[in-house]
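A protein chain is absent from this complex, but the other protein chains hold their places.
Up next, chain A:
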Amino acid sequence: MYRRTAKDFALDGLIYVVLVMMGLITLLPFVNVFSKSISEEWAILAGQVGIFPVGFQLDTMKFVVTNSQFLNSLWISVLITVIGTLASLLITALTAYPLSKRELPGMGIVIVLFIFTMMFNGGIIPNYLLIRELGLINNLGSLIYPALISVFNLLVIKSYFESLPTSLEESAKLEGANNFTILFRIILPLSGPVLATIGLFYAVQFWNDYFHPMLYINSSSLKPLQLYLQDIVMNADTSSALDKSADDLMNVPAEGVRSATVIASTIPILLVYPFLQKYFIKGVLIGSVKG
């Protein structure tokens, strides 16, 4: 058996130190924001809040999470994420299944067409015009319908389907099952890992989407959390007196309120991560080995 030498230990130690430092670099800004969210405003302004809160209080946090707009935005985000993810999974799986049947005539061309949309698309203006003409401006559908199929996820599911033994389907057919029964009763139950992974991909994508709601949503009652967050956080950087009147300056949300909003809107998705992280890692491997 290989015995670890002093050199190995030194090297390991070095690696640990470097990794811990890298970890701290990403963690500390977050800790700082968290501390600000539970500190007194005067201490934040005087630059006294670093890693630990100064003048501990929870009023700011309470103020933020009881804000009706915050709650409404949170609800909209949850709604989009849950409905969007479920619908995307269904539609993507329904599309991937026939595409995994190479023996069907013309499938090669259809796949090429899908892949084509991965590389080229109309761009922002045509997309905006399309959404507008579909009457989806100010409609949550505008955030869900266009994102139903991501070709990348489609290909991952397709290659997973292809890896399932064909004899399973043949035996089911012999028993008299039709294509839908095969898909829903045999293929999908066997595809748990890939569906979980892709579901997570979709969920994160829907949750983090900021750009599309910015374009398509005007009504404040339909704003998802990311848009709400952007409004609060950007406030500080634009607080020059140039295009702002004193009234706006007097009403700029305090730094503490901004920090608390950032924390409060990060926590929901943060809570989901530990439970789904293993699928994330699995997901990277799915489809990487063609068998």
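By our rule, a residue touches a chain if its C-beta (ideal position, glycine included) is under 8 Å from a C-beta of that chain, and two chains touch if they have at least 3 such contacts; residues count from 1.
Keep this in mind: contacts and distances are computed from a predicted model.
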### Query
Given the options "Sarcosine oxidase subunit alpha family protein", "NADH-quinone oxidoreductase subunit B", "Hydantoinase B/oxoprolinase family protein" or "Putative aldouronate transport system substrate-binding protein", which would UniProt use as the protein name of the unshown chain?
"Putative aldouronate transport system substrate-binding protein"
### Query
Which residue, A:61, A:157 or A:227, contacts the hidden chain when the whole complex is considered?
A:227
### Task
Return the single residue from A:46, A:110 or A:168 that touches the missing chain.
A:46
### Query
Taking the entire complex into account, which one of A:139, A:163 or A:205 touches the absent chain?
A:139
### Message
Touching residues of chain A against the unshown chain: what are they?
### Response
40-43, 45-48, 68-69, 123-125, 128-129, 132-133, 135, 137-139, 211, 214-215, 218-221, 227, 230-232, 234-236, 238-241, 243-247, 249-251, 253-255
